[in-house]
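Submitted below is the structure of interest, expressed as structure tokens.
One protein chain is absent from this view; the other protein chains keep their places.
Moving on to chain A:
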Amino acid sequence: VSSQQFAALTEVLFRFLTEPKEVERFLTQLSDFATMNKISLGPVKNIVKSILLVPNGALKRNLSSEQVRADFIALGLSEEKASYFAEQWKVNSPTLTRLAVGQTLMINQLIDMEWKFGVTAGSSELEKVGSIFLQLKLVVKKGSQLENVYVELTLPQFYSFLHEMERVKTSLESFS
């Protein structure tokens, strides 16, 4: 495989790694590559599979681009190609790391929050009320389903909730 072909293949690989949902596009680009370079698809797929092992392992173990380069050279790739790949790795690793962290398990993740507030005008017990209520709708992801949770808060509760959330933010920021 010449350097140019390798560069093109690497580009296709990284584009897939940064957008793992675009599987069809990746496969189309791979077969385009194969036809353009008169290599049959089977060997290309095999090469790609073995190449993909390196970035996936590297991501898990937070390897630096130096270490990625060394890994490739150990696998028998020429220095030039290994350096090129390592360069691409350095450029793409923040995105890839962020993606991996994003995949980490989250319990009952909060997806969205909507609210409305208004005034209770009257009720069957009290003719004129005039008290303010706040209603929150929290969209929570339980497993693979979304669940809506409705909660009502009084004003004092809202202010103390806001206060507590600000304390959480300070706490999270001190750990970043």
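Definition applied: contacts are C-beta pairs under 8 Å (C-beta built on N, C-alpha and C of every residue); 3 or more make two chains touch, one makes a residue touch a chain; residues count from 1.
Assume contacts and distances are computed from a predicted model.
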UniProt lists the protein of the undisplayed chain, choosing from "COMD9 protein", "AP complex subunit sigma", "UBC core domain-containing protein" or "SERTA domain containing 1", as "COMD9 protein"
Among the options A:27, A:75 or A:110, the absent chain makes contact with A:110
Residue positions on chain A contacting the omitted chain are 59-62, 97, 100-101, 103-110, 113, 115, 117, 120, 123, 125-129, 131-135, 138, 140, 149-153, 155, 157-159, 161-162, 164-166, 168-169, 171-173, 175-176
